[in-house]
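With one protein chain held back, the other chains of the complex are shown just where they sit.
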Amino acid sequence: MNFASDNVSPQCPEILDALNAEASGNAPAYGSDATSAQLDTAFSKLFDTDVAVVPVATGTAANCISLSALVSPFGGIVCHPEAHINEDESTGVAFFTGGAKLMPLDGPAAKLEAKSLDAFLASRVDRGVHSVAPECVAITQATELGTVYTAREVQTIGEICKKRDLRLFMDGARFANALAHLGCHPGDITWKAGVDAISFGATKNGAMAVDAIVLFDTSLRSKVEQARKRSGHLYSKHRYLASQLLAYIRGDVWLNNARHANGAAKTLCDMLVSHGATLAHNADANELFVKLAPELAQQLRDAGALFYPWPSLGEDIYRFVTAWNTEIAQIGLLNDRIAHK
Amino acid sequence: MNFASDNVSPQCPEILDALNAEASGNAPAYGSDATSAQLDTAFSKLFDTDVAVVPVATGTAANCISLSALVSPFGGIVCHPEAHINEDESTGVAFFTGGAKLMPLDGPAAKLEAKSLDAFLASRVDRGVHSVAPECVAITQATELGTVYTAREVQTIGEICKKRDLRLFMDGARFANALAHLGCHPGDITWKAGVDAISFGATKNGAMAVDAIVLFDTSLRSKVEQARKRSGHLYSKHRYLASQLLAYIRGDVWLNNARHANGAAKTLCDMLVSHGATLAHNADANELFVKLAPELAQQLRDAGALFYPWPSLGEDIYRFVTAWNTEIAQIGLLNDRIAHK
Amino acid sequence: MNFASDNVSPQCPEILDALNAEASGNAPAYGSDATSAQLDTAFSKLFDTDVAVVPVATGTAANCISLSALVSPFGGIVCHPEAHINEDESTGVAFFTGGAKLMPLDGPAAKLEAKSLDAFLASRVDRGVHSVAPECVAITQATELGTVYTAREVQTIGEICKKRDLRLFMDGARFANALAHLGCHPGDITWKAGVDAISFGATKNGAMAVDAIVLFDTSLRSKVEQARKRSGHLYSKHRYLASQLLAYIRGDVWLNNARHANGAAKTLCDMLVSHGATLAHNADANELFVKLAPELAQQLRDAGALFYPWPSLGEDIYRFVTAWNTEIAQIGLLNDRIAHK
Partner (left out) sequence: MNFASDNVSPQCPEILDALNAEASGNAPAYGSDATSAQLDTAFSKLFDTDVAVVPVATGTAANCISLSALVSPFGGIVCHPEAHINEDESTGVAFFTGGAKLMPLDGPAAKLEAKSLDAFLASRVDRGVHSVAPECVAITQATELGTVYTAREVQTIGEICKKRDLRLFMDGARFANALAHLGCHPGDITWKAGVDAISFGATKNGAMAVDAIVLFDTSLRSKVEQARKRSGHLYSKHRYLASQLLAYIRGDVWLNNARHANGAAKTLCDMLVSHGATLAHNADANELFVKLAPELAQQLRDAGALFYPWPSLGEDIYRFVTAWNTEIAQIGLLNDRIAHK
């Protein structure tokens, strides 16, 4: 009963099969193989627009390499303080961009609000070379606190970026979970809303290790590929990245995995609430942030559940994360164990 | 009949099995899992000394992260002009080290010669902050041209480094092939010879995607782990890196794979020579650099062999690389096809 | 009547004389000259402890080079949001340190408060390589808002740093003004309080262009000198930096200049208050932040006074800066002109 993270799950059967299918015979290295050749087409079809796909093995790489192509070394990146790029990637952004500065802007439940973003940008006094000018806005979809921007919210942020000539980047480590929640077309919350590039996460949602940089502005490809190479993120046996991604999006595996995880989160949420837990905020995707009485927290632990306290949200707040492989039956079992206490 | 590179091969059965064995059930992320926990012990046993093991997915990452822990941003790294870090990793070394400078020093067949290294170092005039002082020597074992340093040669270079207070780094992308050739203990050509850190390559020799940074100076671990994280090379599902490495060194898989590749290279070499090819230089490991008459080169291509010209060594020089999965029978078949022309 | 900045002033007579005294005859380059040779001794005497002095031409260089020697590329630097390193040096800190992160911590009137600093540091959850660990605290003395840390305040911050094994850096662009206000020994608010390095500013207080990096931890010298060279801050005609610094501290020129500027600020303050202005906060040194009624602001402008609005402190708040060359009589004249309106 592991609710510690979606990173604890293994790859899903479809991806395992795809990896094993690559495991015989030789193939050209560094992305010249037949599997890798399918990426651009497959993702262009998925997004219904021409995209460039550059796969890497981790989300930090996908985020930082993307940002290095979107901002100058002198620029600023507006993001939520809770953003993974701000809180969980060490000094990666500065390293990859050559010094660009993160500009945390608070908002409820890890979301940037259009209104406060606009006000923040409007209030910046441009002091030329002395100050850092925002060049990019980075949002996470679904957010680090399990909330999801609506299509309209992303579009409004996109309009603000366009108006001010800023780039818009999306950390989509849990993009599938967001989309499963929204039920819209992937284009609606990306390129149609003005997103220039996205980290299209797969690792947390059924892959072994792959996140794709998907570039809606395909002119960024060369810079991204150069940054990928020199940062050591170009796989020699590139087909193993490509095959994961293709299996991930084939036949809606990615969305089905996400729907399952989101559903499990809802089931878990209902169960916890029935025992007196209260939500810290909306749980849109596969992460729950709930307030638990100390006794309940202890009962859950005693019953075998793994989960983390989340002190930044306050005392007695805990995070539960579900994944593509969370067993609904286990939640029922957990409920039984607590109920009998 | 793919002799283009050892990167074209898939993972070997033992590693495939190990990966699949991880593919069920949850496990803690970022290296806290039980598989990853075995790495230090397993490699310490292998090398017969205490080591710190930090796995990453690519050789470029292993090399550049290691070097970033060994030199300052103001320092120099002496290496052969043919070194992968000099010729094949874009501007990776400067990126990871924050500016350190590669100092190419020529030598026969991609090897640094102790004598010329010593002379080079002795001839450097220290002009304080104006000039770049060598801080590290980097050698590749086996080299990019398929030659192998003898244990004595590595030891002599190690002594030179020690005398001048320089770090010694080994790019071991094909370390197994070197060791299979030498038949010595892995410690003999590493820590006993003064090597501080090695990129312990597995990808080219049977893994899917993993090279281990093995630190003989274990005090470097913290810096290496920080550099790994912020460069996006820390896998969340770390067990997939660890399991490859453990399977790789278990039961001599790595050496057996290398012995096979080296043997195939010898068979191929004999065959080519029998058709008039001449060696550009010694072929110690699994790479051949041979001079082929244009007709022979064409016959080989016609017969289905894939291989690259190597213009930096001269006209009509070609590279052939064998791997753990090269079929000896195919070399015989190739011979037959040519012979019948 | 220029109260826009202390940067608008020329060099003071003593420094002009010293520069002109160097302007004849040859001298060894890059700091090997006789003038430069006096720096360490002169400043060691001034601070009453052994220091290493590395002069550069700008405050940004002094701050950023110092910090690059104090923190790792993975580390954090706690500073006030108003700090020059955070607000006025573009992405300089990340550039020089290779990625270190500024961690703004608010406090009244641009000062870090010991209590909140301690609480901030205590509350940081160490998440290993994922999060950025504070490695240094940077304070500005006098602050960017014209306030001055008491000796006791610096000492308390120093104790916090020591307790947590953090470096303590002081941006002393207006160190003389702070000292003139406090009347203590320069050692009391630097090395005796645990400061590792200071940007010892001279440019704003009578020099043409020189700020000295003064290292109380002299083991940092080599790293600082290397960083200075490769960032282009090592003057070939180094004597021109050294001569300014020596003239600056000789015969208390620096303190006399600062006393004059502080006194002028007080006179100006009294005058403005007499016309209804109110202080935004304490004016300890040579900068005033005052609230002016729109009419008064306009009268001052009409009377020929140059000064800037300071919107970050609120509406109708303005900054006035005095310098070593501010004429007290001009303040009287300004008063007369306003009074007659």
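Read from first to last, the chains carry the letters A, B and C; within each, the first residue is number 1.
What we mean here is this: a contact is a pair of C-beta atoms (placed from the backbone, for glycine too) under 8 Å apart; a residue touches a chain by one contact, two chains touch by 3 or more.
Treat the numbers as computed from the prediction; the structure is a model and nothing was measured.
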Original post:
Any idea which of B:80, B:101, B:223 or B:237 touches the chain not displayed?
Top reply: B:101
**OP:** Decide which residue listed in A:34, A:129, A:273 or A:328 touches the omitted chain of the complex.
**Re:** A:129
**OP:** Based on the whole complex, identify which of C:10, C:108, C:276 or C:311 touches the chain you can't see.
**Re:** C:10
Subject >> Of C:56, C:195, C:242 or C:313, the residue in touch with the unshown chain >> reply: C:56
**OP:** Against the chain that's been left off, what residues of chain B make contact? List them.
**Re:** 73-75, 87-91, 94-95, 98-102, 125, 127, 129-132, 311
Original post:
If the missing chain were put back, which residues of chain A would it touch?
Top reply: 30, 72-74, 98-99, 129-130, 223, 225-230, 234
Original post:
Residues on chain C that touch the omitted chain in the whole complex?
Top reply: 2, 4-5, 7-11, 16, 19-20, 22-30, 56-65, 89-92, 95, 203-204, 208-209, 226, 229-237, 240, 325
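We take it that only the chains that are shown with their structure count from here on.
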Original post:
By C-alpha centroid distance to the whole-protein centroid, which chain wins?
Top reply: A
Original post:
With chain centres set to the mean of the C-alpha atoms, which chain is at the far end from chain C?
Top reply: B
Subject >> Rotation in the CA alignment of chain B with chain C, degrees, nearest 5 >> reply: 180
Original post:
If you average the CA atoms of chain B and of chain C, how many Å lie between those two points?
Top reply: 51
Original post:
With chain centres defined as C-alpha means, what is the inter-centre distance between chain A and chain C in Å?
Top reply: 42
Subject >> For chain B, residues contacting two or more additional chains >> reply: 30, 226, 229-230, 234
